[in-house]
Structures are given as structure tokens and as C-alpha cells.
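See structure below.
The complex is shown incomplete by one protein chain, all other protein chains being positioned as in the whole.
Here is chain A:
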Amino acid sequence: MQRAAKCALRLDLSRAFCLSRSGTVVVMQKSLPPPRDEEEKAMLDSMLRVDHAGEYGANRIYAGQMAVLSRTRTGPLIQYMWDQEKMHLEKFNEILGEHRVRPTLLLPLWNIAGFALGMILTRIACLLAFEGTMSCTVAVEESISEHYNSQIQTLMEAEPERYTELLQVIKEFCDDEKKNRDTGLEHDAESVPGYLLLKTVIQVDCKAAIYILQRI
């Protein structure tokens, strides 16, 4: 019990104040309730860490895709989706800073891996199908929305009233990802031969990534 009290005290002390770059103090809206014990803090920490790393990875995957597709007809569309992912990443950066969540140690690895994944898979898809295919996008968005769905489920099972703001944020992002996926599908992403293989590869990748990220 004392540990819970100490934990709560530590977070209360940090409160909603944080220093912005100019040195002025900014009062921020808290997206999470202060955790009531170590277990809850650990659970929320790992959840947010995975989400943050996921958005970071998605950012890099889109960068990789853009490296290949920027001159094609789908270039502007991918750019638009990439900007959306950048906004998601910004939001998660805020939440991590506000709640003193440790980011994952593997971020530099994610940087390279995401870019490589995006670039290579899109190149393969382009060689197999028409120029500017969005199969990689659709597969990635599918995995991400599945992941967000499972997180929403976990939070709802735990205590929906407690995590309303966080649930709102995750639901919003999940809807954005689904919309991107539908847009990709509209552009005949599934017409790539071996699309199922591509999708499976990406899904396995994402599951492995999530497993590792929850721990490191």
C-alpha cells in the first residue's frame, strides 16, 4: 500500500506542469488518470510505449513508401496519409512526456526497419503489379487497426469510465487507420498477386514487434 501511495505522490507532484522549450510552464490536459498502483502504471506504460513505437514505425514505413511512390499518381495520397500519421505521433509524444512513460529502447532499430520495410515491400508490389500500388499501406493499416481494437477491448474490459480520454484518443486513431485502409482498398491494392502473402508477412512482423515492444 505504501508503494501505491509513493507512486501516486510522485505523479501528483509532477502534476500537470511541464516546461516547454521556451522555459515557460505549460498546463496540459491529462489524458490518463493518475495510476492507483504499480501494476496499473506498468500496464498503461507498456500500452503507451507500444502505441508510440507503432506510430513511429508507421511514420517510417510511410517515409519508405514515399521514397518509392512519390512520383506516381498515388504520391499525394500517401503524403496525406503520412501527414496524418505524423499528427498521431505528435499526440503520442505529448502523452508520453506528460505521463513520464519511457519510450522503447528499440527506436533507432525501428527507424531503419520501418523505412526498409516500407521501401522494399512497396518496390516488390510495384514490380509485381501496377505502378503506385498501395498494398503495403493497406496491409500495415489493417494490422495497426487490429492492434488498436485489441487495446480498446482491454481498456473497456478493465474500466471504461476511468480511461475515457485515452479510449477516445485510441478510437479516433483507429478510425483514421481504418479510413486509410479503405482508401487504399479503393485504389485496387488487393489486385497485387501474392497480396495475401504480403499481408501475412506484415501481420506477423507487427505481432512480433508488439510482443517485443511490450517488454523492452
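What we mean here is this: contacts are C-beta pairs under 8 Å (C-beta built on N, C-alpha and C of every residue); 3 or more make two chains touch, one makes a residue touch a chain; residues count from 1.
Definition applied: contacts and distances are computed from a predicted model.
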Protein that the absent chain corresponds to, by UniProt name, given "Protein prenyltransferase alpha subunit repeat containing 1", "Ubiquinone biosynthesis protein", "TFIIB-type domain-containing protein" or "VANG1 protein":
"Ubiquinone biosynthesis protein"
Out of A:Pro34, A:Gly75, A:Pro103 or A:Gly194, the sole contact with the unshown chain comes from A:Pro103
Among A:His52, A:His147 or A:His187, which residue is in touch with the absent chain?
A:His52
Just one of A:Asn93, A:Asn149 or A:Gln214 touches the chain that is missing; which is it?
A:Asn93
Touching residues (missing chain, whole complex) on chain A
1-2, 6, 9-10, 13-15, 17-21, 23-25, 52, 67, 70-71, 92-93, 96-98, 100, 102-103, 105, 107-108
